[in-house]
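Have a look at the structure that comes next, please.
Here the complex is missing one protein chain, while the rest keep their positions.
Right after this comes subunit A.
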Amino acid sequence: MAFGNKEVLRNINFEIKEGEIFALIGPSGTGKTTFLRILNFLEKPIKGEIKYNGMKTPGVLDTRRRMSLLFQTPAIFNKSVFENVAYGLKVRGIEKKIVEKKVNEALNIVGLAGMENQNARTLSGGEAQRMAFARAIVYDPEILLLDEPTANLDPANVTKIEEIIKRIRNERRTTIVLATHNIPQVRRIADRVGILLNGELIEVNSKDGIFSKPKDARSEAFLKGEMIY
């Protein structure tokens, strides 16, 4: 993957298992967001392919509709909280009754029940992120791509978001790819971890493996905070 002459990602070759929380960690600017954008077809890689369930992706829209990408700073539509959360269901042509039921369910999960009619642009930062989370999970995606979902949030909201992530995985078996540089968060919620450094995936390991016995010396240096960027 390259932007102009600058190569952003290279030698990325790994599998994400169904129902796991896969944390992609690395310093800022290392390509984590770009990687998620490629998975969601917002960027096109120069070379290589993404397989879904071991097969070539059937088509952009079909594959994209099985997943969700939550941005670090979510874009909020100038509509009510209900309409924002219902958006993914509406574009799929889901029946109104089901839309209502699912939106209420999603708002309950993120703790925003009762705020349906509020204009979403009047929400606080933490509420907006939780609303975006509800919007991302309302149509039960098989894969949830999270780009620094708790950056800029206060500790209470961080805890809430982490609880939601764990709940979604446990209750729905949603596969979650979490891009973050928050190492304590990775310790708390991830199953497996990949370390991305300067656009290269230097190690993929279990959470325990990566923290107790990293395979690459650079992984160890990054996790100990000894790496200077």
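The working rule: a residue touches a chain if its C-beta (ideal position, glycine included) is under 8 Å from a C-beta of that chain, and two chains touch if they have at least 3 such contacts; residues count from 1.
Going forward, contacts and distances are computed from a predicted model.
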* Protein name (UniProt record) of the chain left out of view, among "Formate-dependent nitrite reductase, membrane component", "Tungsten transporter, permease", "C2H2-type domain-containing protein" or "Fe-S-cluster-containing hydrogenase subunit" -> "Tungsten transporter, permease"
* **Sole residue of A:K56, A:R92 or A:K215 that reaches the chain not shown, by the stated touch rule** => A:R92
* Asked: Of A:F22, A:F82 or A:Y139, which one is in contact with the hidden chain?
  -> A:Y139
* Asked: Among A:L42, A:I98 or A:A113, which residue is in contact with the omitted chain in the full complex?
  -> A:L42
* Hidden partner chain, residues of subunit A it touches -> 40-42, 61, 64-65, 68-69, 71, 73-75, 77-78, 87-88, 91-92, 135-136, 139
